[in-house]
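Below: one structure, written as structure tokens.
The complex is shown incomplete by one protein chain, all other protein chains being positioned as in the whole.
Naming follows writing order (A and B), and every chain is counted from residue 1.
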């Protein structure tokens, strides 16, 4: 190194051979320290425990579900009607195998958490997978209604293909509707990992516990939050930044949060909620056909057929110096 | 299975061999049900149809465009001036081949949609690709102006390298400016898939139809929405959560949305729009050098050299019990 001119040194790239054993010799002590640190300070590990559902596998599962729900859209070759049954047959077989593994992982995980026996986890994993697969026609029909609602609600949409292929709201709903089905079957963790994956891709955070009717259209979508106990009717439309959240967090006598109670609002059929509106509380109900304006903050119920706008804050117009 | 102790069972991992044929035997009936479900209930498929532009390929295309626009930044080895022409030559050849395929896919897709003949799709795909490649110097120059504007507008930016390498706004603008060029050439679907990909990465949703002048700086960016018919002048700066959206959706006599009309605002040169402001409507025009404050909601035009702030809602300060 010393013989290089400064100019060369400045531009040097690092070769593996330059890694110095002087430094590497310190590694074992660090490894010991890291392993022992958990006993001294609080930390989380997951040793000797069932494998948690794998994210990589879930991404494959979601891709398979998309291919099966929308045949011919996402592959890199034309799917034709003659060989469709081979195509779908192959993908459903693959999905059965991958999904049943991850559902079983979730069930074992849950058994361990309650320290229960897990005698029929693997059977139950496969049964629940079959139950899910039988719901595919229903999922297709629900998602078709979301796509039609998107086309009818967005003047920027040029075709159904564009919507299926590129709209973030449709991706979020595909994952949510699949995860919600698993949630209804009592599968834990897995549905949450699925919707959080969709959240990370499109910025739309829908809890798999929420109940959403047909023809749901989310435009743009970044920042949308739909909480665990929301109930949403048919043909509802929402825009970016809308929060359907909780208002307060009741605690039990030990001061611990009570989990599972209805904390999020009910939205009736044909409601429209414009961008960045916030609607909070488990007893808040937005009546059918109401329109909630942008930026509105609501914590009480609204009767049907009502338009709610904020009285816009007065704007101050100043000439710039 | 039955011979395992409960402790072992709890910790069991799933082996492929445990997958039970009892369950797998139900798959064929499910496949039939899925295939036949489309005739009974509404659903979307894309059978016997042209392949839709591939997202995987688009990601490669965007990576190539980034490498060509910013040579030496994104690869894993130093690019030197002597061999630059081989490097760029190789990447442009690769881009030509990948992009012309996807453009051709888009053209065929569009032909099919209108049930038109597609006699020269492949030739046109290659012609449009060349047209795009010839615009690279212009794209580099526009993006350079965006990078300079970012450095001049953000005290947290320490160097141009940091901006090019890590700023989400620059990624969004790289993809948008490329997609907009394709949009201007009349290519459909492909530009939308490109900007929705950027949207999924950085949370910034710019429609490829929007027109944006040079020196555009988006800070932080999550939640930004810029609609299809926006016109934005030079040296405009916007912050996270800003929406430049539409106000109403005019319908034709059949009750269908009218698509393509100017629905989104015009922003003149040197305007600054702070976080979470919303500006709506095709006739709304923000005059040059105006400053729009955070959280402002505007649906009418603003003259040049004006500062618009909301009269801040009165805050209630309560001592906590």
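Definition applied: a contact is a pair of C-beta atoms (placed from the backbone, for glycine too) under 8 Å apart; a residue touches a chain by one contact, two chains touch by 3 or more.
Quick caveat: nothing in here was measured; it's all calculated off a predicted structure.
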Thinking of the whole complex, not just what is shown, which of B:27, B:64, B:108 or B:308 touches the missing chain? B:108
Could you list which residues of chain A touch the chain missing from the display? 1, 6, 9-14, 16, 18-20, 23-24, 26-28, 30-35, 37-38, 40-57, 77-78, 109, 113, 188-189, 192-193, 196, 199-200, 203, 205, 207, 209, 222-223, 225, 227-228, 241, 243, 245-246, 249, 257-261, 263, 276, 278, 289-291, 295-298, 302, 305-313
Need a quick check: the contact residues on chain B for the chain that isn't drawn. 11, 13, 48-51, 68, 70-81, 84-85, 88-89, 92-93, 96-97, 100-101, 104-105, 108, 111-112, 116-119, 121-123, 125-127, 129-130, 133-134, 136-138, 140-141, 143-145, 147-148, 152-162, 164-168, 201-203, 220, 222-223, 240-241, 275-276, 294-295, 312-320
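The working rule: only the chains that are shown with their structure count from here on.
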Taking each chain's centre as the mean of its CA atoms, how far is chain A from chain B in angstrom? 20
